[in-house]
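Only one protein chain is missing; all other protein chains are in place.
After this line comes chain A, so read on.
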Amino acid sequence: MSFTISVDTGGTFTDVIVRDASGKQTIGKALTTHGRVFGGLSESIKAAAADLGLGLDQLLADTTLFIYGTTRATNAIVTRNVAKTAFLTTEGFPDILVLKEGGKLDGYDFTKSYPAPYIPRRRTFEVPERIDAEGKVVRGLDQDAVRALLRQLAHRNFEAIGVCLLWSFINPEHELAVGALIEEMLPGVPYSLSHQLAPIIREYRRASATAIDASLKPLMQKHLFEFEQDIRAAGYKGQILVSTSFGGVMDLASVMQSPINMAKSGPSMAPVAGITYSVAEGLGDNMIVADTGGTTFDVGLSRNGQLVYSRDTWLGGMWEGDLLGISSVDIRSIGAGGGSIAWIDDGGMLRVGPQSAGSEPGPACYGRGGLKPTTSDAACVLGYFDPDYFLGGRMKLDVAAAREAIATIAEPLGLSIEAAAWGIMRIATDHMVKAIHEITVQQGIDPRESTVVAGGGAAGMNIMAIAVELGSDAVVLPKVASALSASGMQFADIVTESTAPHFTSTLRFDSEGVNAALAKIEAELDRFRSQIENAQGAPWRIEYFAEARYLAQVWELDTPIPCGRFTSQADIDVLTASFHDLHERVFAVRDENSPVEIINWKGRLTVELSKKMERSPNADSFRAQAPDHSRTCFFGGDAGVDTPIFKPADLRTGMVISGPAIVEEPTTTLVVYPGMTAEISGAGNYILHTRPEQA
């Protein structure tokens, strides 16, 4: 047998998917070990191996590809638990990381102090030099001053250096010279140069990316090195790839060179999984993936089979956190999940979140001392969880504690405990619906024309309720929903991007300059491809994009360029037309008379790792017989409903389960609401229908 193993190391759980040559996937889960990651990782692989009747050694020996994803980089960024990093910038402009781009969430809120910059101001150093917007050296680099500065950095034991000088992406001369001096005077100290990492206009974005990347280098290089060491020591001899923010995978060496690309290592894989399952189930390639965790709800998209990317990824909140600055798969997170706390405000209105009980003490029903009512408690009160078989029997739920917590909401509202619980679920659901609307609207996507793919252990609790509100009747809950990101890695390609800035306008299109920029991009992507072992002989493609906007707009849209080079007016016209269409789709208006400006040019290389999921086999539908188990559940009315409970042994492909019903699998629970149906596909996934006549 030949296996592919993918691992998603989260903050709490490490998820593993082992996929055999026939495409069958097996889940393993274990608690994440935060010291040396391999501890939890090997436990979760062992769990999967045991299900396959194999030992860890045997499984590793039969595995040819190992894909690793982790939240380690994200956690390090958010907690600022990173290397002691110096930030070097152009003299006169020491506050780029402080001033950012402005914006605030609530203008009336004066209770919060301004967030500290990613690199403290005390570790920011000014370099005497200046280049202007045309790339001309206005003030030469003062090498002596840089040497003196670097001596000081050595003396103060800095562990990493980020360099972002104004206009370096137009003329990198000074950044390169600083880099050379670092190599000479501080050999071995990792550093990042902004024009290499993120050659884009807007100094804060470039600076933030550079500072984050440099600060991660010592930590992530050590982390990946240890990971490789440990897995080799365990006997694994195959190839290793790492999942990145591009929604693809890369080799270890490339990721170590720019570890910022691991910032969305896990979450970026949910949309990859989403497309895979939507297409495999014959539900098209316009897809919304919703991943429900304990504390966050993540949403991602695909359109016509393409992932959706963004340069506006903030870690730690929009405007007030830190901007990644690099292009990554567009994932929006809101603080909503099983742990969201319900409360009543002083106007008597029921609210859910944004506060969360987290995993410690967690919801009241966990019985770990949590007293506040949460969404999980609501689900517990409504009968959606088997208190004795939660998380596949790994945890018992304290129903009495959940009822007691919900009662604190029910009493002041004059509702029964069940009605209050139903209200909490409904409001929590609505927050999630709003989060989905925000991202789909910004991409000009109609959720009614998209398939919803659900992920996360808690997804089944309300995914059908979400789908009803979105008006979507095509919903997939993959069998491996609880390890969706790890599953996505199994179907990821090698993806990387290269950017070249070159400002031009359709008024006076500079074909020569643009073609030079595109050639530079192509050369860089070719170089990357030639260095990757897995890429040799594999099919590949480069897609080109213009970051374009109407004259005087400020925000750009990634506009596909069908041609690789601009050789005639016709090529320019195609780009212009493509931009008008995109603008109309996203913003509902087009302005044919306006010139189009382009700020940056981008190429995205995709090397296909040929192992797509096969189309789900046909299964003859049949109506499910009532299973042996049932439980009283509540679906909004005051009276409980005797609800059939389907256990793994009851489930067959092709089976159509009509709501009300609960399906309990070891790692996920699915609530089929009254009037809705769930069908088990030939591949074992759940195809959910919010309208009964569709079944």
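FYI, a residue touches a chain if its C-beta (ideal position, glycine included) is under 8 Å from a C-beta of that chain, and two chains touch if they have at least 3 such contacts; residues count from 1.
Keep this in mind: contacts and distances are computed from a predicted model.
> What protein name does the UniProt record of the undisplayed chain give, "N-methylhydantoinase B", "TonB-dependent receptor", "Potassium-transporting ATPase potassium-binding subunit" or "ABC transporter permease"?
Matching the unshown chain against "N-methylhydantoinase B", "TonB-dependent receptor", "Potassium-transporting ATPase potassium-binding subunit" or "ABC transporter permease" yields "N-methylhydantoinase B".
> Pick out which of A:100, A:174, A:195 or A:604 touches the chain that's been left out of the picture.
Candidates A:100, A:174, A:195 or A:604; residue touching the omitted chain: A:100.
> Who touches the missing chain here, A:469, A:493, A:650 or A:664?
In the full complex, the listed residue that touches the missing chain is A:469.
> Among A:75, A:143 or A:442, exactly one should touch the missing chain; which is it?
Of the listed residues, the one touching the omitted chain is A:442.
> Sort through A:208, A:594 or A:668 and give me the one touching the missing partner chain.
The missing chain is touched by A:594.
> Touching the hidden chain in the full complex, which residues of chain A are there? Just list them.
Interface with the chain not displayed, on the chain A side: 91-95, 98-108, 110-114, 120-122, 132-134, 138, 155-156, 166-167, 201-204, 345-351, 413-415, 419, 422-423, 426-427, 429-431, 434, 437-438, 441-442, 465, 468-469, 503, 550-555, 583, 586-589, 591, 593-594, 635-638, 673-675.
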